[in-house]
Each structure stands twice: as C-alpha cells, then as structure tokens.
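Heads up, one of the protein chains got dropped from this complex, but the rest are sitting where they should.
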Amino acid sequence: MGDEVKDTIMAHIRRNVMEKTLVKGTRYDGRAFDEYRTVEIQTNVIKTAEGSAIAKIGETTVLAAIKFDVVTPFQDRPTQGVMITNAELLPMASPTFEPGPPGEKSIEAARVVDRAIRSAECIDLNSFFIEEGKVLGIYLDLYVLNHSGNYTDAATLAGTAALINTKMPRVENVKIIRGEYEGPLEMTSRPVTTSMIKVDKNYWLVDPMRDEENVAETVLTIGTTEKHVCAMQKGRGSLSKTELLDAIDIAFKRGNDLRKILKEVE
Amino acid sequence: MTEWVISLGGTKDVQLIIDGKRTDGRTLDELRAIRIEAGVIPEADGSSYIEWGNNKIVCGVYGPRECIPRHGASPYGATLKCRYMMSPFSSLEEHSRSGPSRRSNELSKVIREALENVLLLGKFPNTQIEIYIDVLQADGGTRTASLTAAAVALANAGIPMKDMVAAVAVGKASETLVVDLNKPEDNLGQSDMPIAMSHRDKNLLLVQMDGLLTKEEISKMLDMVEKSCDEIHEVQADALRRIYKTEQKEPFRW
Partner (left out) sequence: MEKRIILPGEKIAEGRINAANTFFDGKDTYATAIGTLDTTDRYMALESPYKPVVEDTVVGVITDVRHAGYEVDLNLPNSGFIPTRNVRITLQLGDFVLCKIKLVNEVGDVDLGEVRRLPIGKVLRYPPSKIPRLIGRKSSMIEVLKKYGNGDIMVGNNGYVWISEKNNMPIILKAIGMIKENAHRSGLTDEITNFLKHDGVGD
C-alpha cells in the first residue's frame, strides 16, 4: 500500500520535514543522495514476445516486451525498419493512475525511453529491410506494474534488457514464422537513463522514491551510453548550468553501474 | 512447462483427443498447471499473479475508495468496476493495438457480474471498488483464470466477501467432454462453457457457452466444473495462506 498521504496539499511542509533528514546526509530510506535502490532484472518472462524483461528498482516494477511485425516503412525512410515505443501506466500500479487512453505522463515516458534507445543507435534499423514496401516493425511495450518512484529508469532498464535478450524472428515470403527464430538482435550499446530530483537545496537525489517525487521542485532524466549522453529531459522546475553538468557526471557514474547489472543478465 | 501447441491445421475434423490424451498430454479431467501468488503489487490495496498453463495474468484491486465520478456513487453500496485488458504482446501472433476491444469490454462485464454476487458492497455506500486485470500472456481460458486471480486479489485487499470464487472452462472437443480447454480445443472444438462457482454454496456466478450441447451434457459438465473448482480453490487458499507463513519465504520471481 502506498506510504504517503495525498500528494497535492502540503508539499512545502513535507519538503521542510524531509530537509531535516537530508541535512544529516541521508534520505528517508537511509540511502546516500546518489545511491540507487536495489536493482533486479529478470529476462525472458513473456514467451509470446520475441524479447522481454522485468526491471525492479526498489519496488518499482516495469515489464518491457518486444514484438515484431511486418509493416510498411515510413515514406521518407523506405528502407528502414520502424520502432514504436508505447508505455502504459497500469491503473493497478498506483492509486494515482487512472484507466483510460495514455495521458501526458505515459506518453512522455515512452518518448524519453524511445529517444534514449534511438539516439544510442544501438539497433541497426537498416537491417530490418525485407523488400520494397515491407520492413520489420519492432514494438517496445513498457508496462509499469508497480510505481514506487522513478518508473522512467526502470522502464529504460527493462527496455534495454529486453532488447539484449531479443531473438530475431524467422521471416519467409514476407511473413513472420511465429515460434521460429534466427539469432539474437544485435545491440551495439547499452543505453540507460538516470533520473534525479532537487527537493530544496542544490543537491541532486538520484532514483527518487514516491515521497521524494511528491515534494520534488525539479525533475531531471539523463540517458547515457558508455561514452555519450543520449537523452535529456527536464520535468518541472529549473536548474543552473553547473547543476546540469553535475547531473551529467552523476548520470555517467550511476549509468555505468546499471550497465554492469545489465551485463549479468545477457 | 505446458507445451505450446502452435498450429494444428484449421479444420474442425482434426483429432483433438487420441486414446484419452489431449494435444498437450493431459487426461480429460486434468487441469493445466496453476501457480498463484498474492500481494505482488505493493502499491495496490490487494493483488495477485496467476500462471495457468501458458497464461500469465496480473490483477490489482483498489478500494473501497472515493467514487469518481461522483454521480456514479450509490447510497446503497460500493460501485464495482472491473477492467479486463489484454496486452498487445500477449498473443503468439501479431502485436495487437493497445486499448479496449469489444471482447475485453464484454469480459470486463461478465467478470464484474460474477464477483458482485459475493462482495458485500452494501457495507461501503458512496464508494468504488476497482479490479484491474491485465493479461500479459494468453493461451486460452483467460477469463476464468482472470476471475480466479481477481478473487485472490480481493481477499488480499481484505474487501469483505461472502464466499471465495473459482472459475474454469469445460467444453466438448472431438465428441468428448473435457475440462480446462487449451487454445486448439477452444478454437477447433465443438463447445466451450466457462463457469465460475462460489466455493461453499456452489452457486454459478458466471455462465456462458457457445457451440451445441444437450442438457445431459451440460449437467455432466457442471459436475466436472464443481470438482475442478474445488481443486482450484486449494491453489487460491495456498497463495493467500503463504503470505502469513512465518518461516523465510522465497523471493517472488515473475
């Protein structure tokens, strides 16, 4: 059951109370400011998908599933495969998620994760060409199953883990032969995102949990590959140039930690 | 693990049962393997996860809580809402469109109308209780597996119920009555009858069928349902009791 009382009303008071703990150098769950909660990844969970993974950061749980279909390419890129990312904030995942068509939060999550993966150029969409007017479409579905804070990082982690474990389907006569596969999807890098917030003072709290997200003044997500920044998204609030550059340093450090965990499930 | 039976040809003449054994090796009254875990979604008031054969379904429950929109509230009791949804990656075939379909709409309704009978809604006027069912992997019999999981999630949430409920589909394939239809039996068989039954009173809370059956066949099938639902109830009970076991539990893996 969710911990904190209704989000809206007393953010400023709750921020003050949280500051008393932060000033001593720890957070409500005892973590350091730049520390992630326990990260767990399970792969190959959905057998109807060509690739899948569940990523858990603390209790936040996101399922990523990859499916292929034969589709028509975009007009301006007729020899390239198509990648479509969709995120569902399942109503069961949080008392604050409502059923219905995707709202701005789920659309933003999908687009940020997609941006990180696409910019990383880790998948060669050109290799998805089948014949004129027909290419492989790869669908990345992100299902947030439980929201205890920071589903964005869990989503990117699940997405990348799913892609690493994806098997290319067998294509014959422009049709996918379901259940038959032709080797792994080639992933040339491991994009991840690192999200952080500012509560009041100018220090970043990495991997915000629900309590912290509710009182955050500034929200920032940075996607990284091994050597590059591949995505950035500021949510609400503002930050200085120095704060952004600091955040990038943090994102590389923590991003590389996440990449180490990904290596263990390949 | 239950075998995937991917394609068997498209005609209704195909032999689905040979020498008392079905396409997946089961006997006529044998259920597929069922695994249930309760309390898997910490944010929800109650939750459960079920693996039934190759079906994988997760269920989360909220309530009683404020009824939104207000005009949907009833002074006589809680408004029950149920949303059954299939994920676009749940079938072996194409990636389907996200969102509700006519089928998921109907299933949401019949599942809700089954559970309405056992929930003590009258105790919570002007509130709503929501049941969210998401099918992650489908292989025939998702509505009965969903109902079975929902009953566990409701009990996990502590929402008062008169009785526990289990559900199973019985049907006819190759002129033989069988329990818990798998996908080929569902697609190519002669009749499919999903039933939900309350555990103590043995009342029928979900009743649907298609195909052609005689009254005698239906009577026999209802006996088969009762026996199967008792077995399924044991799996539900075990899932709920396990939460309170005092010895070290194995960490939950999806």
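When the chains are written out, they are named A and B in that same order, and each has its own residue count from 1.
Going forward, a residue touches a chain if its C-beta (ideal position, glycine included) is under 8 Å from a C-beta of that chain, and two chains touch if they have at least 3 such contacts.
Since the model is a prediction, treat every value here as computed from it, not as a measurement.
Student: With respect to the chain omitted from the figure, which of B:Met164, B:Leu177, B:Met197 or B:Ile232 is a touching residue?
Tutor: Candidates B:Met164, B:Leu177, B:Met197 or B:Ile232; residue touching the omitted chain: B:Met164.
Student: Which residue among B:Asn55, B:Ser198 or B:Ser228 touches the omitted chain?
Tutor: Only one of B:Asn55, B:Ser198 or B:Ser228 touches the chain omitted from view, namely B:Ser198.
Student: Would you write out the residues of chain B that touch the absent chain, in ascending order?
Tutor: Touching the missing chain: residues 46, 63-67, 75, 118, 120, 124-128, 155-164, 198-200, 237, 240-241, 244-246.
Student: If you put the missing chain back, which residues of chain A would it touch?
Tutor: With respect to the unshown chain, the touching residues of chain A are 1-6, 9-10, 13-14, 16-17, 20-21, 26-30.
The definition used in the following text is that only the chains that are shown with their structure count from here on.
Student: Can you compute the centre-to-centre distance for chain A and chain B, using the mean CA position of each chain? Integer Å is fine.
Tutor: Centre-to-centre distance between chain A and chain B: 31 Å.
Student: Please give the residue numbers of chain B that touch chain A in the complex, ascending.
Tutor: 4, 6, 41-45, 47, 54, 56, 58-62, 65, 83, 87-95, 98-99, 130, 132, 134, 136-138, 253-254
Student: Given the complex with chain B, which residues does chain A contribute to the contact?
Tutor: Residue positions touching the partner: 1-2, 42, 45-49, 52, 54, 59, 61, 63, 65-69, 86, 88, 90-95, 99, 101, 137, 139, 141, 143, 145-148, 178-179.
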